[in-house]
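Every protein chain of the complex appears in place save one, which is left out.
Every chain is named by a letter (A and B) in the order it is written, and numbering of its residues begins at 1.
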Amino acid sequence: MIANYGYKDGSGDFFISIDTNKCMECEEKPCMEACPAGILEKFADDYNDVVVGVKEEHRKKIKYSCAECKPASGKRNLACQAACKPDAIAHTW
Amino acid sequence: MVEVKEFWRWKEYNWKNPDIQWKDAAVITAGVDVGSVSSQAVVMCDNEIYAFANMRTGSDSPNGALNAMKWALEDTGMTLDDIHCKVGTGYGRVNVPFADRAITEIACHAKGANYMYGPTVRTIMDMGGQDCKAIRCDEKGKVVSFLMNDKCAAGTGRGMESFASLLGVSIEEVGELSLQVEEEPPPVSNTCVVFAKTEATGLLRSGWSTEKVLAAYCSAMAHRVVSLLERIGMEEDFAITGGIAKNVGVVSRLEKELGVKALKPRYDTQIAGAMGAALFAKALVEKGENR
Partner (left out) sequence: MITAGIDVGNKNTRALILKDGEVLARSLVPSGFDQKKAARDVFDATLKRAGISEADVDYTMATGTGQEKVTFAHGRVTEVSSAARGAVKIFPGARTVIDVGAEEGRAIKTDEKGKVMDFAINEKCAAGTGSFVESMSRALEVTLEEMGPLSLNGENSVPMNAQCAVFAESEVISLIHSRIPKEDIAKSIHEAMASRISSMVRRVGIQKDVVMLGGVAYNKGFVEALEEDLELKLLIPEDYPEYISAFGAALVAVDKAGSK
């Protein structure tokens, strides 16, 4: 399953998408530790797969939560993506 | 005194299948979908819908869930104890005190749409009171891909309510009125409902009719929904659920932009989530996991 967490508003599309089929194969889930804002969590989804998702309290302000890794200009450093071994995390913005 | 009209108000109702004797049923299950704006309860006897209720969610969700359930059971003689398994879903799913299990509205919508529209459904667009969900599922109603937008009012029932109030039009008339234009106007340019309302005020002042402004808003809403569908990938058959599915002004423009016809609903489009919850409840009973 491709799970998209985030939102679209007047200012744009802000989603983190997680490929749960890839994510469930990874035991350690190092992405959670890697995220400086601590927005990721591990849980069992509706089909009982243990996967990573964006914490509820961050879903509606993800543009702001992720701001630290995405400066207005200069190099972006997406720590979660870099840490994800199965390449399951993508950002839309 | 000035009468305050509630333009957002839509009809709440309950329904019961007169052909079913619930006492003959082997498995009775229920699903309750507690949304931020409306709540639905569906009762299933074996494979059939027996009864449902659709109402506005009150300010506290535990009562909202119970009220919807009680209303669905009105005049049936059935009590909560007669139901073998109850599943809660929706934004207020953790606040359904009588539920045996809580399941996300994404999974429930896919499951419910699979039943309501048949197993050929691959893409579901749910336009609810306070969120939009784009869901892709397989032939069993299992989610393949999803996106939920509950941050922004654009594209939601609440946004439409707010817009309808500004124009003094009842929410139930918006769709029909928006089609009463000779020529389709360009869509409202602001996505944000707050800014769209300011824009609408300007359009009215410049001489646009209420119908024309509604047409411009409905087409902006359709356009926004298309962009959500594009993100998850659109595959036929396509179904629209939720309260906005009853708005012909949005639905017809959405179909036109997608170049795809939505499946005709056989049931109330607002009960898809509760329906799916009742089906999950049935699966739990069959697996012996209902308690």
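Heads up, the rule we're going with is that a residue touches a chain if its C-beta (ideal position, glycine included) is under 8 Å from a C-beta of that chain, and two chains touch if they have at least 3 such contacts.
Since we're looking at a predicted model, the values are computed, not measured.
The undisplayed chain touches these shown chains across the complete complex, A, B.
If you put the hidden chain back, the residue from B:Val27, B:Leu179, B:Cys192 or B:Val226 that touches it is B:Cys192. When the missing chain is restored to the complex, the residue among B:Gly64, B:Gly128 or B:Gly159 that touches it is B:Gly159.
Although one chain is hidden here, its contacts on subunit A can still be listed: residues 7, 9-11, 60-61, 63-64, 67-68, 70-73. As for the chain not pictured, it touches subunit B at residues 59, 130, 151-153, 158-159, 162, 190-195, 198, 201-202, 205-206.
By definition in this document, only the chains that are shown with their structure count from here on.
Chain centres here are Cα averages; for subunit A and subunit B they lie 27 Å apart. Across the complex, subunit B is touched by residues 1-4, 6-10, 13, 15, 45-47, 59-61, 92 of subunit A.
Against subunit A, in their complex, subunit B makes its touches with residues 103-104, 106-107, 142-152, 154, 190-192, 195, 224, 227-228, 231-232.
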